[in-house]
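The complex appears here without one of its protein chains, the remainder shown in place.
And then subunit A:
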């Protein structure tokens, strides 16, 4: 009885699935899905090698400082960095005095101590990076109806985040003729910019890094080409997303080595205890 009931229930589900499968297969044959421009022209991120890659990776502090400079002078005009405080910049090799000076260079929201009115004041190391727009509506109004996303976690919020940021920054180009030929309706709308590394190929951000030497370089650092600047700011955003990466790598090494040692001991005691006991 249980067996018959079970087979009937089984038939109910399997027939329903076969029906779904049949209808789906029929639709596939009669109306094969149309190709899309996103599907055919979207590119995977380019390769990017950073000092922080791999199990022994360490941040290149010089590069992070260069990346921070680019964020400060270029990106911060539109993008917030809300999970990062100025005090965190000490990890980039800045002294306490330098951190204070950097913080003071930013105006953060404050309260007038005499009137209680909202105003702004120079930042302190304990402050977080201020947001460039008062609210989402202001951000949309200034950016062709798109909200510039916060960058703190950007390299963890995209697949292959570091290479993604680097590819996006260096990937702006004219729309390929082949794309327009195949998908005439997919022309990049006015105000958007074609970039094959962006998921839907057209993004509101104009190319932010346009000219070599856009930021001033300090002695001992590589020439600030667009490619180099894109690499530096990607490295910086890897740090903002995962500031504890170095400590994680170092702790991990110690933990794994200890565990291997303990496991070998555990295995030996296992062999010892089971010696002479066939199993």
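The definition used in the following text is that contacts are C-beta pairs under 8 Å (C-beta built on N, C-alpha and C of every residue); 3 or more make two chains touch, one makes a residue touch a chain; residues count from 1.
The rule we apply is simple: contacts and distances are computed from a predicted model.
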Name check vs UniProt for the chain missing from the figure, options "Macrolide ABC transporter ATP-binding protein", "Cytochrome b", "Autoinducer 2 import system permease protein LsrD" or "Biotin-independent malonate decarboxylase subunit gamma", returns "Cytochrome b"
Touching residues of subunit A against the unshown chain: what are they? 2-3, 6-7, 9-11, 13-21, 23-25, 28, 33, 55, 83, 88, 149, 152-153, 156-159, 161, 199, 241, 243-244, 247-249, 251-253, 255-256, 259-260, 262-263, 266-267, 269-270, 272-274, 276-279
